[in-house]
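Structure below; questions to follow.
Only one protein chain is missing; all other protein chains are in place.
Residue numbering begins at 1 within each chain, and the chains themselves are lettered A, B and C in the order written.
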Amino acid sequence: MELSWSPAEQAFRAELREWLAAHVPGEPLPSGDTREGFARHLEWERTLFDARWAVVSWPEQYGGRGASLWEWLIFEEEYYRAAAPQRVTQNGIFLLAPTLFEFGTADQQDRFLSKMASGEESWCQGWSEPDAGSDLAAIRSTATRDESGGGWRLNGQKTWTTRGAFCTHLFGLFRTDPTAERHRGLTYFLVPLDTPGVTVRGFGRLDGDQGFAEVFFEDALVTDDLVLGGVDQGWSVAMATTGSERGLTLRSPGRFNATADRLVALYRDRVGAAPDPLLRDQVTRAYIDAEAYRLQTLQTVTRVTAGDPPGIESSLTKVFWSELDVRLHETALALLGYEAELESPWMKGYEFALSGPIYAGTNEIQRNVIAERVLGLPRK
Amino acid sequence: MELSWSPAEQAFRAELREWLAAHVPGEPLPSGDTREGFARHLEWERTLFDARWAVVSWPEQYGGRGASLWEWLIFEEEYYRAAAPQRVTQNGIFLLAPTLFEFGTADQQDRFLSKMASGEESWCQGWSEPDAGSDLAAIRSTATRDESGGGWRLNGQKTWTTRGAFCTHLFGLFRTDPTAERHRGLTYFLVPLDTPGVTVRGFGRLDGDQGFAEVFFEDALVTDDLVLGGVDQGWSVAMATTGSERGLTLRSPGRFNATADRLVALYRDRVGAAPDPLLRDQVTRAYIDAEAYRLQTLQTVTRVTAGDPPGIESSLTKVFWSELDVRLHETALALLGYEAELESPWMKGYEFALSGPIYAGTNEIQRNVIAERVLGLPRK
Amino acid sequence: MQFAFTEDQLAFRDAVRDLLAKECPPSVVRAAWSNADGRSGSAWNALGEMGVLGALVPEVSGGLGLSELDVVLLAEETGRVALPEPFVEHVLVGAPLAVLEHPDVVNGVMTVSAGDPVIPYGVAADVIVVLAPDAQLATGSSATFEALTSVDASRRLTRLVEANTSRPLTRDEISVAFWRATLGYSAQLLGLARQMLDMTVAYATERRQFGSPIGSFQAIKHQLANVRIALEFAAPLVYRAAHSLATNDPDAALHCSMGKAQAADAGMLAASTALQCHGAIGYSYEHDLHLWMKRTWALAGAWGDAAWHRDRVARAILDRPA
Partner (left out) sequence: MQFAFTEDQLAFRDAVRDLLAKECPPSVVRAAWSNADGRSGSAWNALGEMGVLGALVPEVSGGLGLSELDVVLLAEETGRVALPEPFVEHVLVGAPLAVLEHPDVVNGVMTVSAGDPVIPYGVAADVIVVLAPDAQLATGSSATFEALTSVDASRRLTRLVEANTSRPLTRDEISVAFWRATLGYSAQLLGLARQMLDMTVAYATERRQFGSPIGSFQAIKHQLANVRIALEFAAPLVYRAAHSLATNDPDAALHCSMGKAQAADAGMLAASTALQCHGAIGYSYEHDLHLWMKRTWALAGAWGDAAWHRDRVARAILDRPA
């Protein structure tokens, strides 16, 4: 066991910290879940990309630094510590890109990855449908073969598509085999949102921002080169993405450690010398949990680096970080007392945190997965 | 709304308090879940009975005072406040007696009630079987018609029978119609444990006391006059009892208010002037919850007194008091720190409290009942 | 001993419930998020005509001369429909204090709002009661405010900057005002929670995933059962607090703190459970759930949050010399 960083890693951190100190906007940007804020965030992404900080773990040819997972962890730590802007490109970078690297053709990789990293093209996720939420396999949107058009005709509706109203592209699952049921007969498509027959309607999330969208497909033609992975192979292709969404990549500990540090600062600021007998324990528990999450991640990264890919244990991680994030913000709001209802980063953060136990597989689904696939309890 | 006691009720309380002060043993009796302790407790029950405090809410002819539910609540408050001995006769008094009053023949009532109240005859409950725990309707023990014997032959096994090894009688359910399934075809029998063919084996509970028993039946003959309610009607007859076990009668608030008061005293004793920042809130929550339970009971008794019997809401009560009892004791043990592991009334009480969420329908079953029958959520 | 409301109290409750069902459907709450003053309009006038808005005003001053016990269920009903009005501020706090100076508060022609220290609907109110930093009764037209933004956009939160025409409040007035407001918010929290539970039960019964209504899954059943349990053991503390205020019980303040702490916790549990069981649908701004949820967040923190009130209980039961 070795819990200190190598000189190279420390140098990486130092360079990054210096760059962030020089470039992170002094004023927080407007929410990236609004049209104007999204544009402002894309400019920031461009700045990150030009300095090759946008996708540190990617190969250099696509704008990355070929950084190790350890360096990526350091990047996340520093990024959140610096309170740098939210990553509006994250659905592409964290959800689609791993799948593109694994299943994409060389042409698809060349065509999409760099533009994704620079924010020139922005991607939203087309999983959920009105009747396919927790039950993702209930997808009904179809893709019908169109030989004359040299591709597929998309029909149906996706919904709860994060930032769909502002993005240029969508990746999602459509049913190519109408006779197949549940997980079978689905195909993974890459869809430019300006394709004729595609209509996007933004709608509000809990916090009022237009961060959600419904996407309607009416005989929208997508060519064969926009199929990712094999036809009818969509589910297994997508699971790689879901795996990374539910697992390590989206929720690095940096975010929660930074929040825990801000919570501690808030406690000291509000409570001063006399310990608040009621909230002191809550703050301490949340701080310890954030630390536990960081250490558990180091454990996981050690395993992954040794060639043992993150598996179903990612369900444990998802439940823990999402409920920790809620606790961190609940505790902060409790410290704010009557001011909790006022507009503040803590309230905004609380509203966002409340989505954690719901998306990427509700925590109810995750606990089923833990019980059945980690503990081996019987399904029926 | 009137939240004060009438002069008559205050007089009742004063008389009782005086009597308890004069008669409650200074030294706590040995556990009533041991053979020797059980005998000592029966002596105490006899003392209670002779002073007509054993069953205050019963008619005078059976040793009661025809007291109101309100007076019964007062009795319980004072009884627990005085830290008087546990009621080893409670299974008869609280579970069987209501059923006897409702379904028993005049002969059965005369034959059993007074002796039950005095402790001359002591009753244990024969519900559970090795394969019928939460799933009570899975009862397999049988009663087969024996015309020549003028009664029924009992066969099978009951288990987790509280204090079964010390009692003289058992009440329980047996399957009289082998062709009927689940809740149908069961009959409620009153069984003297000295009946030939009945074998009782005591075994230990969590705390080590022999408070449990297995009861084996091999062609044990019980005569027709020991059937309570109609043949094959056992389930509906028993539900009255279960209702009272799960509902008001067994868990009057007095017990929890007295425990909460002792917890507050313990906190003051251990913590002194400086508030313990970590346990102060836990103690306060537990105290408030005990108060809430008392008030909710007053609400229920008001309804019952107005002729509206306690219904399925008793599931809400059972979950709350059983989990409150655990919290009260957990908090006390936390206050005791390293001394928590030492023999003490708090540890003994904790071990007992842990049975609350399990018996009389596990809290998992109770939450199903609340969801389906109180909230109306779909079964399937 | 009788822990129940009278026929009259229940009949009054039913009448107000019927009125609010008609005058304050969810569309009115949603509209108040974006309209001029954040208020319901007609619902307020209808309550005024019914006499509810002067319920605690003595009859000699034209009110109904009722007690906290008579109005606690009415406040709960206004919570159930998330009525966007300074109902508690006016009925329980402001009208009884202001009626001598401003007789029109009795029927709601003039509106009183109140806060400690922040005041909902301050700008729209004709009269202001504020308990901190300087406890005073002020004429709205003479006052200037700092506008604040509440997570519940209908609350139109303000902070009093200064008022020219005002009188200070006595210590008694301050104490009565504070505990009545605490009681009123506790009751509204119960109503909000009951409605969120009902909404969620209805949704879980109709929404199907994996071929079954999600309400048939134990994970949903047990979460909702826990909310029902929390409500079952919060409401009696709130009703007892109302009785204690109405009878000047020496422990009335302690009882109000117990009620607010428990009602706030039950409300927060109901809110997060309702959201979790609704999933992404409930997370959508277009769904009504968030209107109830955000009102709950606001009321749980105002007039002392659960931690603050539990600390008061702790001081009373733990710290006083044994």
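The rule is simple: a contact is a pair of C-beta atoms (placed from the backbone, for glycine too) under 8 Å apart; a residue touches a chain by one contact, two chains touch by 3 or more.
The shown structure was predicted, so the numbers you read here are calculated from the model rather than taken from an experiment.
A.B. asks: From the list A:D177, A:D232, A:E291 or A:E339, pick the residue that touches the absent chain.
C.D. replies: Of the candidates A:D177, A:D232, A:E291 or A:E339, A:E291 is in touch with the missing chain.
A.B. asks: Using the touch definition up top, pick the residue from B:G66, B:P178, B:P192 or B:G208 that touches the left-out chain.
C.D. replies: Hidden-chain contact among the options goes to B:G208.
A.B. asks: Residues on chain B that touch the omitted chain in the whole complex?
C.D. replies: With respect to the unshown chain, the touching residues of chain B are 128, 131, 133-135, 138, 159-160, 203-208, 212, 276-279, 326, 333-334, 336-343, 347, 351, 354-355, 357-359, 362-364, 367-368.
A.B. asks: What residue numbers in chain A mark contact with the hidden partner chain?
C.D. replies: Residues 1-6, 9, 70, 264-265, 267-268, 271, 275, 280-281, 283-285, 287-289, 291-293, 295-296, 298-299, 301-303, 306, 313, 316, 319-320, 364, 366-368, 370-372, 374-380 of chain A touch the chain absent from view.
A.B. asks: Can you name the residues of chain C that touch the chain not displayed here?
C.D. replies: Looking at chain C, the ones touching the missing chain are residues 217-219, 222.
The rule we apply is simple: only the chains that are shown with their structure count from here on.
A.B. asks: From the mean C-alpha coordinate of chain B to that of chain C, what's the distance rounded to whole Å?
C.D. replies: Spacing between the chain centres: roughly 40 Å.
A.B. asks: By the touch rule stated above, which residues of chain A touch at least two different other chains?
C.D. replies: Residues 276-278 of chain A touch two or more partner chains.
A.B. asks: Would you pick out the residues of chain C that each touch at least 2 other chains?
C.D. replies: Within chain C, the residues that touch at least two other chains are 220, 307, 310-311, 314.
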